[in-house]
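A single protein chain has been omitted from the complex, and every remaining protein chain is retained in its original position.
Take a look at chain A:
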Amino acid sequence: MKLYCLSGHPTLPCNVLKFKSTTIMLDCGLDTTSVLNFLPLPLVHSPRLSKLPGWVSKDGSANLEKELKECAGRVFVDSQPEFCLPERELLDLSTIDVILISNYHCMMALPYITEHTGFTGTVYATEPTLTIGRLFMEELVNFMERVPKAQSATCWKNKEMQRMLPGPLKDVVDVWAWKRSYSIQEVNSALSKVQLVGYSQKVELFGAVQVSPLSSGYSLGSSNWIIQSHHEKVSYVSGSSLLTTHPQPMDQSSLKNSDVLILTGLTQMPTANPDGMLGEFCSNLAMTIRAGGNVLVPCYSSGVIYDLLECLYQFIDSANLGTTPFYFISPVANSSLEFSQIFAEWLCHNKQSKVYLPEPPFPHAELIQTNKLKHYPSIHGDFSSEFRQPCVVFTGHPSLRFGDVVHFMELWGKSSINTIIFTEPDFSYLDALAPYQPLAMKCVYCPIDTRLNFHQVSKLLKEVQPLHVVCPEQYTQPPLTQSHRSDLMLELQPPPMPYRRCSVLNLPHRRRYERIYILPELANSLVPSEIKPGVSLATVSAVLHSKDNKHTLQSVPKPPPVAPSKKRKRVLEEPPAVLAPKTLLSGAVPLEAFLATLQKHGFTEVKVEETADGHILHLQAEDTLIQLEEDGTHIVCDNNEPLRTTLRDLVLRFLQKL
């Protein structure tokens, strides 16, 4: 059993598990933090961005004026943003049989894996994962394609060049693996390979293993996976949550008794409690609006935003924000809000029961109805005519590098009465804001990450008790910035196996058993004999037949009746006659009784010596040794065959024969 680790990002994993004869990819997350090194893509021409000076090294030896721009002391690549793909050299992606997707955040690299790599397998995901994943991909493509950037900078990636660059560009690795966004055709083609599954549905892979998704409680349709054969069980835990938010609660009990548990997708903000952050979000929002400012919330178009809207739904009245408009701007805003209402079966119990009333499960329906929340595909069109300030705007992308958020940053950044509130934990807010410096706008960082924290995961692991745990290396030590917090790491016995990008782990689990079927007629012919109460043995002579990873014992075909022939040659060609099986011995030789028997047969001078595995009996008069061990008995005597036979028969008296 082997695990190939193609991504080093703990919450955007991409691992490949080779198990029995299958090759299974677990998630294909796309690390988008690379875009922070790029300049933002403005929706409308930005004089500020276009006037940024080009970068020239101090000694003038490196001149990348065209590709790199300097802003507030940092250097950015002036090119269409690129993403850091999962490792593609570690193993041949065409050999992958299936891809299991755990949630829509962890599938954004899918087109890079399934297209142009020779991939011919199947992708398994739940329906909401596919639907919302598609929205995310379409949004990404839309963000990139509506503001085409002619330039594609590559010179800076040159190793010699890169060495001269200032940090953090100097330190980024694998820049050649960075790729531009995919096209909508590639998205469609990749998603056409997805096969839908429901929670606890069992999918057979080539008869060798069975995979099954379990609810993970993190987002709509999010799942953990169980991969099991008859005798082994591997659990794959990705983004999971025990908090009561909108999705169905996490199924923990099905993870019990795993041989190996692959643990990824823990919270990225172990010190930020989601409840506290939600409170922080609301109070900062209210504070800004009361002071007459606008609030900008860079966010993804699905997920936490539903909870934010639900929380605001309750909060706006108590905080007297009833008249403040809330805008949600995204090319997929409408679809996201509507889809959330129709996936009733994937929602938590509370929301499910609303559907029977019938009421929309999420209260944002009411916000839309009462015109408190308005959604637009982009800032162009209707939005510009209805836009009213002060207001709250939810829009993407959280990296602040593309999407409508870029426009609002340019619009509101100069005034200190406005506030930007970061709620997505994926990007460092300081890095995200870097190309907008100097910034007068107030910044509030309240990342809401509902995934499992270390306290919850240790409790979970105590409960499900896997034999081995594999996890990203980041989880095995406290966070770099809080090295004193020994409570923010995994402490297990045996210690978890850490992995990093490009690791290949030999999972410690050794396969010891395989299920073999026996045909009825063959079973019928067996003659079991009881060797101890409740245990019977029988010897089997059969032909092992293996097909589609199923093994069957079939009766040995009887030799065809020998045709009367005089040709000797033919006789030789016949299969050799089946030899009668040797009798098998079982049991142990009891020392005391054996010594008594020896005595009875005239062997009086016996010296017994204890060894690590049993005993050595030295028959001094005969100069013969008898080694009694757990799995064998040896009689060592010098060319005295009668003596050996006698001794052998004495030993055999104590053993059972089959």
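Criterion: contacts are C-beta pairs under 8 Å (C-beta built on N, C-alpha and C of every residue); 3 or more make two chains touch, one makes a residue touch a chain; residues count from 1.
Just so we're on the same page, contacts and distances are computed from a predicted model.
Chemist: As a check of understanding, state which of "Sodium/hydrogen exchanger", "Pyruvate dehydrogenase E1 component subunit beta", "V-type proton ATPase subunit" or "BRCA1-associated ATM activator 1" is the UniProt name of the chain not shown.
Modeler: The correct option from "Sodium/hydrogen exchanger", "Pyruvate dehydrogenase E1 component subunit beta", "V-type proton ATPase subunit" or "BRCA1-associated ATM activator 1" is "BRCA1-associated ATM activator 1", the UniProt name of the unshown chain.
Chemist: Considering the whole complex, which of A:55, A:315 or A:427 touches the chain not shown?
Modeler: The one listed residue touching the chain not shown is A:315.
Chemist: Touching the hidden chain in the complete assembly: which of A:100, A:278, A:305 or A:628 does that?
Modeler: Once the missing chain is taken into account, the touching residue is A:278.
Chemist: Identify the residue among A:286, A:405 or A:490 that touches the chain left out of the display.
Modeler: That would be A:286, which touches the missing chain.
Chemist: Which one, A:48, A:485 or A:511, makes contact with the chain that was left out?
Modeler: A:485
Chemist: For chain A, enumerate the residues touching the unshown chain of the complex.
Modeler: Interface with the chain not displayed, on the chain A side: 271-273, 275-280, 282-287, 290, 311, 315, 317-320, 446, 482-487.
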